[in-house]
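What you see is the complex with one protein chain gone and the rest in place.
Right after this comes chain A.
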């Protein structure tokens, strides 16, 4: 018997080099590359994920660098059901950028988008004497997440810590199929106005 499959568009946002593509690589291929090149060549990945009694097919959109000069196209946000806003726990500027992206999502994306805030590169601040590398306190992230109603995790694409958990948490917030279909119906008529 085949399970119902829900296709979910997920967009990535965050400052350059915070590890957006690395998180996806970890999630999709359970792999990590030490010196990962900035995103080039791969910007549309899919990954299936069984959550509860449904299968979610994540269609993951990487920014492809178009965010660098605030030049993301409306197409990028269109119909996105989930977003991953990533910052680097060792780079305070990247957290400010993350705030900006959360705001941008609230303005540009569909109103019921599910957003996860992710503080990445946790491995750099763990262990003896590394605590000083941390430039964004966990509480900062938690607070923003609470204010804006976001899913929050600190992750490491390098060690794999919490990576799967982020996607599963997002996926489990997706309404199950039956509900989704009904919602889709009304959502699309609303979406038609969302251009």
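Going forward, a residue touches a chain if its C-beta (ideal position, glycine included) is under 8 Å from a C-beta of that chain, and two chains touch if they have at least 3 such contacts; residues count from 1.
Criterion: contacts and distances are computed from a predicted model.
Taking the options "Coatomer subunit gamma", "Rab proteins geranylgeranyltransferase component A", "Adenylyltransferase and sulfurtransferase MOCS3" or "RBR-type E3 ubiquitin transferase" in turn, only "Rab proteins geranylgeranyltransferase component A" matches the UniProt protein name of the chain that is not displayed. By the touch rule set out above, chain A reaches the unshown chain at residues 2, 4-7, 15-17, 28-29, 37-47, 57, 62, 64-66, 68-71, 73-76, 78, 92-97, 132-137, 140, 177, 180-181, 184-185, 188-189, 191-195.
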